[in-house]
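One chain of protein is taken out of this complex; the other chains stay put.
Note that the chains are named A, B and C in the order they appear, and that numbering of residues resets to 1 at the start of each chain.
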Amino acid sequence: MTNTQLSLIQIDNYGPWTVTPEPRREMDLQTLQSRLFADLAQFVGSRDGYVFFTRFDNMVAVTNGLDEADHELLQESIANRYPVTISLGTGVDASPVEALESATAGLQTAGSAQDGDRREVLSGDVLAESDRMPEDLQIAHFDVNDATGKYTDRLNEFDSFIQIEQGYATLMRYLREEYGALSFFVGGDNIISVCPDMDEADYRDAIAHVEREAGVELKVGVGTGRTAHVAGFAAKHALEVCREEGTDVEFDRPHVEVADD
Amino acid sequence: MTNTQLSLIQIDNYGPWTVTPEPRREMDLQTLQSRLFADLAQFVGSRDGYVFFTRFDNMVAVTNGLDEADHELLQESIANRYPVTISLGTGVDASPVEALESATAGLQTAGSAQDGDRREVLSGDVLAESDRMPEDLQIAHFDVNDATGKYTDRLNEFDSFIQIEQGYATLMRYLREEYGALSFFVGGDNIISVCPDMDEADYRDAIAHVEREAGVELKVGVGTGRTAHVAGFAAKHALEVCREEGTDVEFDRPHVEVADD
Amino acid sequence: MTNTQLSLIQIDNYGPWTVTPEPRREMDLQTLQSRLFADLAQFVGSRDGYVFFTRFDNMVAVTNGLDEADHELLQESIANRYPVTISLGTGVDASPVEALESATAGLQTAGSAQDGDRREVLSGDVLAESDRMPEDLQIAHFDVNDATGKYTDRLNEFDSFIQIEQGYATLMRYLREEYGALSFFVGGDNIISVCPDMDEADYRDAIAHVEREAGVELKVGVGTGRTAHVAGFAAKHALEVCREEGTDVEFDRPHVEVADD
Partner (left out) sequence: MTNTQLSLIQIDNYGPWTVTPEPRREMDLQTLQSRLFADLAQFVGSRDGYVFFTRFDNMVAVTNGLDEADHELLQESIANRYPVTISLGTGVDASPVEALESATAGLQTAGSAQDGDRREVLSGDVLAESDRMPEDLQIAHFDVNDATGKYTDRLNEFDSFIQIEQGYATLMRYLREEYGALSFFVGGDNIISVCPDMDEADYRDAIAHVEREAGVELKVGVGTGRTAHVAGFAAKHALEVCREEGTDVEFDRPHVEVADD
């Protein structure tokens, strides 16, 4: 069974800061946001977690394997190098959306995201090292069938983007409502979903729904692991199998080591 | 009348690169993409243009004021510092979507986005300095009414994100289809649109459509200018007026200097 | 005759900030400093200037071609993205050290580098566009003869570094005292000097002095230009000529185009 540890990363009082004392240059804000995300991606990613940019002022991370001290260090390091600070809430649950619900609740209880006095909150639970298991995470990596041939090389870039975006908007809502899975657009034609235990039929159902509703054809590789990186890497390999074999859904197969005798 | 210069920024052969010789760590790809975007935002932004991350492997920039030499320098500098290269296509038109159509066509003619031999293409037209006018650009800056109170402080982060995202998906499609405007999510609850000449009724129409279809309430500040920064900054100030006065649509008003005598 | 425009970039009140409320993690400070330098290098460099990291809290830039508005924009953009602000002083003179003297004096007059109330000073003169000439800058690019063979592949890294460092310490002092030139270590075995009009004999003199005092053998390419990039690029090409022809001092020669008839 999955046991997902999620962290909500929230820039403290960011909205008001962006217009104080008057609006700041948009490209400076874009630079700040994307570099902050990149730094989080390196910190969390080099500890085998995943971070998604979501709304940039609120980001969601899969942090199985990171403990409270790691979260504190991240908070301290960001405060040392940026003009803004971050609050962090963590939660653990078999259902990703429930884990995020806990993570979010911790910050909400501490005050509003736009409360100038609420800074660098750190709240919530992490998974004890002794409770961690090889199947704590199920990660699905979707992409769009032949996006380059059908969209990028044919339509203007915005019309290509609309196709991908509508596919994403449909998938994100469906997987959240039906399964409690959280789906994130990660660039190109790629979507990564943090999922509870779902089987092949569930993924076929989701793909069919997106094709029906948005006319976008997806395929998906699915991996499991003790960390987001392990599960996500397995998912990428499974997606490569889809590409090679022309299939729609592939789970990573256990690499069986055959003994000599 | 508007005269929008758009540049399509396309990472050359990026998809294949991300899985060669085998899939690369996802957080390294995320870091690479977001830092590349940040560098583009600084280069273009400090020349008063705007860049939007769109799909990250394909980005759209508003580049009125940047000439061919600027585009070449950008291309050279990225090639010197990244493991990937970029192709650039430019286009100019009263209609943003038509400008992007031209910009995209230049790259498509040169070959596929996944053609390993098609590298560092630079194609298309730029607006001659002598043709540039103070109303070349119309930029609209939307945000969601009380997003913090209604979503961020109440729902879990993913459910907040779904609301914002569905509002964005609806707006982007409507403005593109009805007006040829290009809309980009820029973080938080903010959407920036690059528009043709649109009037107050047009913006009210778009806002009403989004509320009807997605249940998301938007307001918008609109600015015009010779550059994206000037137009966008005026739009931000107009949006501040919306916030102060509780209005839905504001255009930046000329700052009239009253003489003493 | 040279006409060098130099800018002193000083982080405001940095020393006290690094230990308030208590000492900050050293690697966060190192990250902050080197990324700030990188951002300055991109801003100034993409406008054909040069920046040197010097002491990191005080940096020296060659800014021929950048006007006061460019300096203001840089200041604003850094303040938007970093937890620290910068003051900028500019100066212009045939002698680099005199230009820097003026640039520094502007900030010193405004208050101490560690005065908490002295923030974002912008002072000094820039070269009027109409006064700029193709020989405003003379840049010399030195490197160490066979540094890889003699040091890097033979000694431990610190002992290699000591050799390079002692060569640099000797050269920087000599060129400053004898000629008013400013020399900066730029990594590897490379030193870049911002020079007044110096001739081949002057450079031979400096190279001989360093060999005599520090036992380090240098060669140098020298370029002139309207901007640091043009002069420095010519210097790099001249240094390539030294490498190919085994010479010690080369000036960039005008590229003569020979007509067919």
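Everything below uses one rule, namely that a contact is a pair of C-beta atoms (placed from the backbone, for glycine too) under 8 Å apart; a residue touches a chain by one contact, two chains touch by 3 or more.
Note that this is a predicted model, so its numbers are computed, not measured.
The chain left out touches which of the shown chains?
A, B, C
Would you indicate which residue among C:46, C:77 or C:90 is in contact with the undisplayed chain?
C:46
So which of C:73, C:94 or C:113 would be touching the chain we can't see?
C:113
Hey, which subunit B residues sit against the chain that's not shown?
Those residues of subunit B that touch the unshown chain are 24-25, 28-29, 31-32, 35, 76-77, 80-83.
Could you please point out the subunit A residues that touch the chain left off the display?
39, 42-43, 46, 73-74, 77
Please identify, in ascending order, the residues of subunit C that touch the omitted chain?
8, 10, 14-15, 18-19, 22-23, 25-31, 33-35, 37-38, 41-42, 44-46, 49-51, 53-58, 60, 97, 100-101, 103-105, 108, 112-114, 148, 152-162, 164-166, 169, 172-173, 176, 182, 186-189, 192, 229, 232-233, 236-237, 240
Basically, only the chains that are shown with their structure count from here on.
What pattern do the touching chains form: line, ring, star, complete or other?
Topology of the interface graph: complete, with all chain pairs in contact.
Please state whether the interface between subunit A and subunit B is built from the same residues or different ones, using more than half shared residue numbers as the mark of same.
Mostly the same residues.
Starting from the mean Cα coordinates of subunit B and subunit C, work out the distance between those two points in Å.
36
So what's the Cα centroid distance for subunit A and subunit C, whole Å?
43
How big is the gap, in whole Å, between where the Cα atoms of subunit A centre and where those of subunit B centre?
Going by mean C-alpha positions, subunit A sits 23 Å from subunit B.
Residue numbers in subunit B touching 2 or more other chains?
Residues 42, 46.
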